[in-house]
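To start, I am sharing the structure in question, which I have written as structure tokens.
Note that one protein chain is taken out, while the other chains of the complex remain in position.
Right, subunit A next:
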Amino acid sequence: MPSSVRLQEMIRVIRSARTQGEERGIIQRECADIRAQFRQGDNGERSHSLAKLLYVHMLGYPAHFGQMECVRLIASTRYSEKRIGYLGAMMLLDENQDASLLITNSIKNDLSHNSQYVQSLALCTLACMGSAEMCRDLAPEIERLLRASNSYIKKKATLCAVHIIRKVPELAELFTPSARSLLSEKNHGVLHGAVVLITELCEHNPGTLDQFRKAVPELVQIMKGLVTSSYSPEHNVAGISDPFLQVRILRLLRILGHNNDTASDAMNDLLAQVATNTDSSKTAGSAVLYETVLTIMDINSESGLRVLAVNILGRFLLNNDRNIRYISMTSLQKIVQTDHNAVQRHRGTIVDCLKDQDTSVKRRALELSLALVSAVNIRSMMKELLIFLSTCPPELRSHTTSGIFNAAERYSPSKRWHIDTILHVLTTAGGDVRDETVPNLIQLITTASELHCYTVHKLYRALVKDISQQSLVQVACWCIGEYGDLLLKGECEEIEPVQVTEDDVLDALETVLQSHMSSPATRGFALTATMKLSTRITDNVDRIRSIVSIYGSCIDLELQQRAVEYNALFKKYDHMRAAVLERMPVMDKNSPGHTNGDTSGEIKEPDPSKPKPVEAGLLSEPASQVCDLLDLLDGTDTPLQPSPAPTSNPTTTSSADLLDLLGGLEPTPVLTETVYEKNGLSLKIQCDKQTETEVTVTLIGSNSAQNDITNFTLQAAVPKSVQLQMKAPSGNVIPAHGLGQVTQTVVLNNPNKVSLKMRIRVSFSNQGAVHQDTVQIDSFPTQASQTSVSPL
């Protein structure tokens, strides 16, 4: 029985297996057969056994025991055996297998074989699986074949050279000389290979790229020949003469013309010709046009040509063929930044593509639409995008929502529009928004103070309708908590009035608290909102109290903690409740307290259980005092640098120990000046380092009085252009009788080289009395001068 039938018979038998197990059994038997065959040695049947093995391999079964057989068959003198052997090598041996090296010698021999078909087998295999070592070994051979007279071999050698360059880039120089001469070939196969080879050489080495720029006229000539040639049946595809070659040449021209005016000029005419004359009714023509457009956009083409290119892409957008619409959008995406206006002209068509059936087309249309949003078209584009959001496939939703938010942030015409848009997105696709949306939206709402009433009404209505969208519910709860009084007032110009009672509001919040759909973060929001309402409503405070106390035993630790703290607020700190829960100030987006992208619910809103507003009050108080201080410094408004808290609170003894270490560092008499002396406290300034723009000084406080000075702090202010950095002081207690000192280093950065001044405020306690005083230093001690101190 002829062996091919035996192979086909085996295939038939395997296919007739009814179960996976049966198939495995058959395969096992066959493999055993094959192994026996291999062991038998040369009997004319080896190639068929290997072919059977390759089939088994394709089904997914292991076939590594055939590797050595491939090596043997390749070395055979029979063409049929070589053919299968090489095929086996390409399928079973890759560069990671050790056996692959063993075929190098056979390949070498076959490269110089009498028969071109044997040579072709060797070339093909080398180009498919040749490792770097094999490539290095055989590169000279390939280079020789590049100059062969046989076009069949030449074209294969060219592509083999391409593979070698990819594997071993250093060998590129070996092939550069021959590559150029290959361009004068008439045979299309060789020409195509030559263009691929030159492209590869240029991509690897910019020096070679410069060299090949001289070939641009030649390439242009070849292209012209293809475009204007008469019908050639051998290379014609749908009316285009050899589109494969045309596309490769265009790609090479793109690389050569990129960033080079001379080369770009030389190809302008050709590109215009191809762009206008190519018939794009079939895929081949469209492919050539597509490549032409890519080339035009990537080189330094004249503006008329660029407009032509964008128009071609616009025409593609209207094509019936979905593939062409898709690639047109990918191309437009690449140029939307650089040729924005040209692409804007096709906005309508692009937006229409949002409604296409195909998800890939939709995705491209979405990206392009987002790139085309501008201040001018924001309203109409947003309308389209929102419609798209309601019908878009789930995998595109989060991309759409982030795109919408970005666009809204950049171009929103009004705050109310912005808030409306975000609310719309949250109701439609609340589950797919990114995490920073909630804090961003809250921040936006606080800044739009005139819209608080409108916003809270809208959110309340949305909440009542649906509590499944967590982001929406969180924002709604926060707003209701904050602006509940506006909600209950009932009147709002922009929305039809609806009477909302306190019970309604508390019902809504309680539903959120109890619903199994609410995430822990959401419930945290709801609980805090309920608590805040206790100062904004009048009748149902008891109801709030009971809600809050229930959650004092909640299993969720966060909720429990909150409830317990709020309870405490009711019981022990009721006098502070109003102050703690009052309206939040407007949040500045760039304030240090603003966190972005943090997903834990509690950070998004201030925790009123900690007296933060009270703290804010305290902070503002010294600030106002500081302003007074700074007023004297020519009205500068440099923020005062409070001295950082001492890193430790040393007791008297330990500070003495600390200062003992510093005892050896007596300030050199020349560079220290006393700037203040009163009530036993004396303050010295010592210049440590002075450069053109930077001065480092140390302030030294010492105490000659009978009692210790405690809570000793220094604050400093400098002129506007100077930057001040105060290091931590060594301590804040100065022992009496001059037994110790407190030092603090200050670095002043003076880039504008203004005259340095510094105002220091000293504050300390002595015998229970708090003292505060100010010293102004008008000039700093340098080696040449004395400090001048102005009394205050």
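Here is the rule we go by: contacts are C-beta pairs under 8 Å (C-beta built on N, C-alpha and C of every residue); 3 or more make two chains touch, one makes a residue touch a chain; residues count from 1.
Basically, contacts and distances are computed from a predicted model.
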Hidden subunit of the complex - UniProt protein name among "DNA-directed RNA polymerase III subunit RPC3", "AP complex subunit sigma", "Protein AUXIN SIGNALING F-BOX 2-like" or "Adenylate kinase 8": "AP complex subunit sigma"
Using the document's definition of touch, tell me which of A:150, A:176, A:540 or A:679 contacts the absent chain. A:150
Contact partner of the left-out chain, one of A:30, A:291, A:432 or A:482: A:291
Using the touch definition from the top, which of A:189, A:314, A:431 or A:552 touches the missing chain? A:189
May I ask which residue of A:31, A:247 or A:389 touches the chain that does not appear here? A:247
With the missing chain put back, one of A:71, A:84 or A:354 would touch it. Which one? A:84
Residue by residue, what part of subunit A touches the chain that was omitted? 8, 11-12, 15, 44, 51, 54-55, 58-60, 77-80, 83-84, 87, 94-96, 113-118, 120, 123-124, 127-129, 131, 149-152, 155-156, 159-160, 162-163, 166, 188-189, 192-193, 196, 234-235, 237, 242-245, 247, 251, 283-284, 286-287, 290-291, 322-327, 357-361
